[in-house]
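For reference, the structure is listed below as structure tokens.
Left out: one protein chain. Kept in place: all the others.
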Amino acid sequence: MIGIAGTLESNDCIITIKDSDKLEITIESIVYDYFKEQIEAVILETLKEYKLDCVSVLCQDKGALDFTIKARLITAIERMK
Amino acid sequence: MKNSLNREILEGYRPFKNSNDYLNHKSEYQKMNEKSQSSEVIFLKDIDDLFNNLIKDNMTISFHHHLRNGDGVMNLIIDELTKRNIKNIHLASSGIFPNNDISLIKAIENETITNITTNYLNGKSSELIGHNQLKGLIVLETHGGRARSIESGDLLIDLAIIAASCLDKKGNATGIIGKNACGVLGYAIPDLHYAKKVVVISDTLVDKLDKYEIDGKYVDYCLLVDSIGDSKGIISGTTNITKDPVGLKIARDATKLLLELGVIKDGFSMQTGAGGTSLAVASYIKKEMIRLNVKGSFASGGITSYFVDMLHEGLFDHLEDVQCFDLDAVKSSLADKNHLMMDASKYANPYYLPNPVVNDLDLVVLGATEIDLGFNVNVVTDSFGKIIGGSGGHSDTANGAKITMITTSLIRARIPVIKEHVTTISTPGEDVDILVTDRGIAINPKRNDLIEKLKDSKLNIMPIEKLLDLAHSITGVPKKIELGDRIIGLVKYRDGTIIDSIRNLK
Partner (left out) sequence: MRRSLLFIPGNNPSMLQNSDVFEADSIIIDLEDAVNITEKDSARNLVKSYLNTKKKFNSEMIVRINGMDTKYYQDDLNSIVSDQIDAIMLPKASSQNLAKLDEILTEIEGKNHLTKRIKIIPIVELASSLIEVNSIASSKRVDGILLGAEDFTSDMEVYRTKEGKEISYARSAIAVASVANHIEAIDTPFTDVNDFIGLEEDIKNSLQLGMKAKAAIHPNQIEIINRMYAPTPDQIVWAKQIMAALENANKNKLGAFSVNGKMVDKPVIERASKILKKAEIFNID
């Protein structure tokens, strides 16, 4: 099962989430050096809220703020189900 | 060693002190003798003729950048240098653009070009340079500083190559007419007067030019080629008013602020950068000038059609033009008697007598990649340390103008434009007065006079620290990133001192 949400427009991101045997988070971001940890933290926190730990998440980011990353991830999760 | 702004610079160079320190060295400033004039001009047969007789290893060769992203001459010469395996050339071009990428990258990889001095660098070549592939250093000068360097002999040019859109039989040349007209060749004038040898390259020959800014008496050689490039390439995309609503909002607020400061009045003078937001400010100022029935004295800088229109509508008495950013400006430089040319030295050399034009400016509106809590501005590198531009006339105008205003959005793709310390300093904070962003305005605390005038303003004015906090509340706090540990270049201030260093990319 796979869920995808978001766009590659400025300030947005595409989140792709799939079932996996372990937790994997991959981030490709235009602001990687500055915000990688913060992006990861938002993703981890949201996965925890949804009690998901065996998923692989790919975040392709164009400078999205936290609220956007969270929202796109939630939509991807809902679409995966 | 560290300079007065606490930036690490290489030993053996003069450290930046403050932006007016040049006044203390006026008596030391000695102009070299101009090259000797002669009415003789030799027309070279072809490019082989040029290279066989005039070009060899270890030379400093200069170019101007008036054809911007449409230049064909610099590429032609660089390609030939590489082909002939010439080594250790110091490229002294006043500007380098993406269309120079292919030729320049090959030349750097081949160690044909080992040193670069320029006022502006944009394109893939800056990545190569950032990864330490240039054997020597890259030096970034300002427009005024390059003129100073050339006139004083700090930058000695063996061969100046001047691309011109029209040439006559006596070696007089111009950029104003011809099939690839690009406007007045203001940046080429110091090269013309002080290089050891001067070659004019053109694609259009006439018997006699009545109006010309390149005086044939300084020209040694001429070469005709099929085409010097494509004049449509001088329109770079940064010379249109922004359509972005955020940019327009910034421009509106900036204009409101200027009205409250009483800047827009009869006889005032102004310059703007070529960015979309700066030009939007110009267009709102124009509306106010018409509403208030104000006539300004002059507008200066790189001239665009927007300022040509203002001249035609009688809003300014004259234009002082160092380069034409679009084809309407080119046409006007030929047709309008109040569209005057200024060379790079008259424009911005701090030692120009009696005063460079920048000192007469009431207002300059500029952009910034970054600005810090000390109001220091970076227009040289992006936030990752890669060279994406250069001071151009930024530090020159900021020092000369009575009011220096920076307009920028507060945040660009999640990165706050305000930092604790900018990645690279190109303009010192002492010369920067006002920052206007989409979410607030900050005034340099040094300017009590402006703060006093604005104390009853309804605009959203706050200390720059608060504006930074506001940015962080939206983006989160960005991690502090480490730059490379090798110094690969110098940012030279207009007085020849070093204001900051460029480090390698990680």
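Which chain is which? They are A and B, in the order written, and residues in each are numbered from 1.
Here, a residue touches a chain if its C-beta (ideal position, glycine included) is under 8 Å from a C-beta of that chain, and two chains touch if they have at least 3 such contacts.
Everything numeric here is computed off the predicted structure, so don't read it as measured data.
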Interface with the unshown chain - residue positions in chain A:
5-6, 9-12, 64-68, 70-72, 74-75, 78-79
For chain B, which residues touch the unseen chain?
245-246, 248-249, 252, 438-439, 458, 474
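Please note the rule applied: only the chains that are shown with their structure count from here on.
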Just give me the whole-number Å value for how far the CA centre of chain A lies from that of chain B.
42
Which of the residues in chain A end up touching chain B in this complex?
10-11, 30-31, 33-38, 62-66
How about chain B: which of its residues touch chain A in the complex?
383-384, 413-415, 474-476, 478-479, 481
